[in-house]
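This is the structure, below, for whatever I ask next.
With one protein chain held back, the other chains of the complex are shown just where they sit.
Letters A and B mark the chains as written, and numbering starts fresh at 1 in each.
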Amino acid sequence: MGDSHDSPDFLQYLIRLFYMVGGVLVAGTLITVLIDVLFTFSLPMAALIGLVIALVKAGFVVAIFMHYKWDKKLIMITWTMVLTFIFFAGMMGLIMWAEGDIPRLGRAEVPTFWVVAAALLGVALPAAFTLLTIKLLSQPAPVEVAAPRAKRVAKRKKTD
Amino acid sequence: MSDKAEVTQTQEAVEVHHGEHDEHHAQSFWRTYIFSTDHKIIGIQYGFCGLAFLFFGFCLVATMRWSMAYDGQAVPFIGPMLEAMLGSNVAPGGVMSAELYNVFGAMHGTIMVFMGIVPIAFAAFGNYVVPLQIGAVDMAFPRVNMASFWAFFLGCVVMTVSFFIPGGAAQAGWTSYSPLASMIPTDGQTYWLIGMVLLITSSLLGAVNFLVTIINMRAPGMTWLRLPFFVWVQFITAFLLLLAFPPLEAAGILQLMDRVLETSFFLPTGLVVGGQDVDVSGGGSPLLWQHLFWFLAHPEVYVLVLPGMGIVCEVIANNTRKPIWGYKFLVGSVVVLGFLAFIVWAHHMYMTGMGTVISAFFQTTTLIISIPSVIILTCLFISLWGGSIRFNTPMLFALAFLPMFGIGGLTGLPLGFNFSDVALHDSYYVIAHFHYVVAPGTIFAIFAGVYYWFPKMTGRRMSEYWGKVHFWLSLIFMNLIFLPMFAQGMAGMSRRMSDGGATYSLANPDNADITVGALSDTIMNLNVSISAAAWAMLVAQVPFIVNLFWSVKHGEKVESDNPWQATTLEWETPTPPPHGNFAKEIKVYRDPYEYSVPGAKKDFSPQAQPAK
Partner (left out) sequence: MEIPYTVKPRPDTGLYNGKLGIWLFLASEVMLFGALFSSYVLLRVGAEDGTWSMGLMNITVGAGNTMVLIASSMFVVLAWAELKQGNLAGYKKWKWATIACAVLFLVVKWSYEWPQKFKHYDVWLNDAKLLHEKFEKGYQETVSHAEGGNHANDHGDAANGDVQKFVETFYTKRFFKETSDASQTAFKQEWANGTLAISGHINAYEEAQINVEVTGWNADAGASEADADRALVELGVSVEEAAEDLRKKGGLIKERIDYDWAKRAEYLLGQAGFKVTLSVAGYEKVEAHPWFWRTPRVNEDIGGNPRVRSIVLGLDHTHHHDEIEIETRHISRLSAYEPKHSTFFGIYYTITGLHAAHVFGGIIVMLYNMLPIGLALWHKDRERFTNRIETFGLFWHFVDLVWIFLFPILYIL
């Protein structure tokens, strides 16, 4: 890859890290199983614990095995990951919300606050995203300065 | 990662050209034209396949329109053919049965969207033009590109073959809603699902290719804000495809499991079909299919429209001889549009019993998403102001795109509101709305692109005269087809009725005592005029088809590599571009639409021309 990671010392350090993370993953799995065997929790609680442990394991895999800790500066990867997670969360969240928000007889009228909040969310998210994207993608031109931006001054009739 | 001084981009570009001297022994016909990895050949392959299916899809609906205008009468010419090919139980005596109507309807939608517009607007034009416009030698992954085309081709084969199996092709609409799609006993739906998996795979591979190419293979000096707008739209379109298609692939797999392995992902408990309890476990949710389907299908409609906007922008800039107004607005709008496209899908599901809060969310995002589209259209309109407009064929189509897309977009607003959608949902109003954006919208943009880039691909021009004939006829007939449909929809005519609404019309003696809601004779008679316009539209494509093929060999030869005097990089190549595209090293010094620069010698300054 031709980057600072070529030095043998760094590679040895990486290899040690790999073994460590392997151990962490094994430990995480054992902890998950033990917690399940030894304790009983309600479903939401069990889900929270299980998913937190899974997220920690996933974090190590992404950061170390997938090299993201050193690739964080690579905007394209970070941006893609962030975008994907936003849409994944959006897909899951909005589907669950739609399934949950079904009018039922006897259900009290939904307070206006939630309606407004939902609507504002729909404005804020894309605005934030767009600003971030434009900021990320603004790069200086590595080649010479361009000619003055063309503004239409003279009306010249050109026949085709 | 940042101290990489030793490899500059200039050096890298030079290395590219040294590499060119290595291999290049002549390749066989098969490797050059059929199993090619060259993005231009692949683009043309997609283009021809796509155009063929676009025409086929149109023929399907032309046949359906007979059934709508003259229900119960044998279809002329085609009727006997249908009976011979598909059997007497679907086309008895050459009359279209309701089942056949449904088959044609479902396949018309599927073919036009997935085998017509997406391959042409995204894959064909994208593959051919994008690497040229960014100054690259090819796509980032040429073999993946080839795989993507052949996956697409296989998908098309599966879809086509499905017409001829017992029971015919899919008939549950292009939306394939469960439980209907899961329960139809014949195999058409299964073929549809398999075909879709192949087509989706093709699009995913293509999307990855486009994104890596645009991000990583821009020529030196081609910054993001110097990209032609066409490349921007392809970039966003590729992202839409990348992230939105997989949920439909997942849903397709689930529906396949429902059909083949008799699972119940989308089948509710207690389902009764034909008076009998269905032998499945139940416990599934039909709404789940709708969510997963529309999660793709809404971004899909932006996939259909955005490349068209990109083509129109290129053609307008070129033929007004002035820069596009509001380039930054265009870029910002298309990025916002891309993001918002993912969070509006449930506006296709207003009638499923959603609560007020979630409905408010989707209504808001739907209305907000109209803003960037309006901004894009406005920028393009303003770009015309003060231009020295050349009214050649591509420009005529591009100009027509603007009001046609405008009509389509504006008529979408009542559909975006929950309360008005109640009346208009699943009516002909919806059909008119989406056809206006796609048919006189994107298809006109595609025509513009064909006439515009034809000289670069072949070194010859298409006939201007016949191009204009094609344009005027198409424009008139398109509007004659779709404008009356708004009236039909508002009068209450439902979609997908094989008898054209005869069951609900006032003329039907069963409806004699109905005072409100029956379809009047005027509305019903529109069916005939719409159908006639559709058949005339079909005939109006003949000049285009003949022009296209005839001009390849006999069109007027172009006098230079840049016959339209355009600024973007694709016109810097030899004509037609060879393997490797550019004869010299490409560096970019200018913005994409530098027409009529004050003080310049010519009225256009190509991007690759150094600043003095």
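Note that contacts are C-beta pairs under 8 Å (C-beta built on N, C-alpha and C of every residue); 3 or more make two chains touch, one makes a residue touch a chain.
No experiment lies behind these values; they were computed from the predicted model shown.
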| item | value |
| --- | --- |
| Which displayed chains the hidden chain touches across the whole complex | A, B |
| Touch criterion as defined above, residue of B:L198, B:V280 or B:V597 at the omitted chain | B:V280 |
| Of B:V212, B:L367 or B:A532, the one touching the omitted chain in the full complex | B:V212 |
| Full-complex contact with the absent chain, from A:L51, A:V116 or A:L131 | A:L51 |
| Of B:S176, B:Q189 or B:S264, the residue in touch with the unshown chain | B:S264 |
| Contact footprint on subunit B, counting only the chain that is left out | 1-2, 4, 7-9, 12-13, 15-16, 19-20, 136-138, 140-142, 144, 204, 207-209, 211-212, 215-217, 242-247, 249-251, 253-254, 257, 261-265, 269, 279-281, 283-285, 288, 292, 295, 579-580 |
| Positions on subunit A where the hidden chain makes contact | 1-3, 5-6, 8, 11, 14-15, 18-19, 21-22, 25-26, 29-30, 32-33, 36-37, 40, 43, 46-47, 50-51, 53-54, 57-58, 61-62, 65-67, 71, 73-77, 80-81, 83-85, 87-88, 91-92, 95-96, 99, 139, 142 |
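Note that only the chains that are shown with their structure count from here on.
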| item | value |
| --- | --- |
| Separation of mean Cα positions, subunit B and subunit A [Å, integer] | 29 |
| Complex interface listing, subunit A residues touching subunit B | 2-4, 73-74, 76, 83-84, 87, 90-91, 94-95, 97-103, 110, 114-115, 118-119, 121-123, 125-127, 129-130, 133-134, 137-160 |
| In the complex, subunit B residues that touch subunit A | 1-2, 4, 7, 9, 215, 220-221, 223-226, 239, 243, 247, 285, 287-288, 291, 295, 321-323, 331-332, 335-336, 339-340, 342-343, 346, 349, 353-358, 360-365, 368, 386-388, 390, 392, 587-591, 593-600, 603, 605, 610-612 |
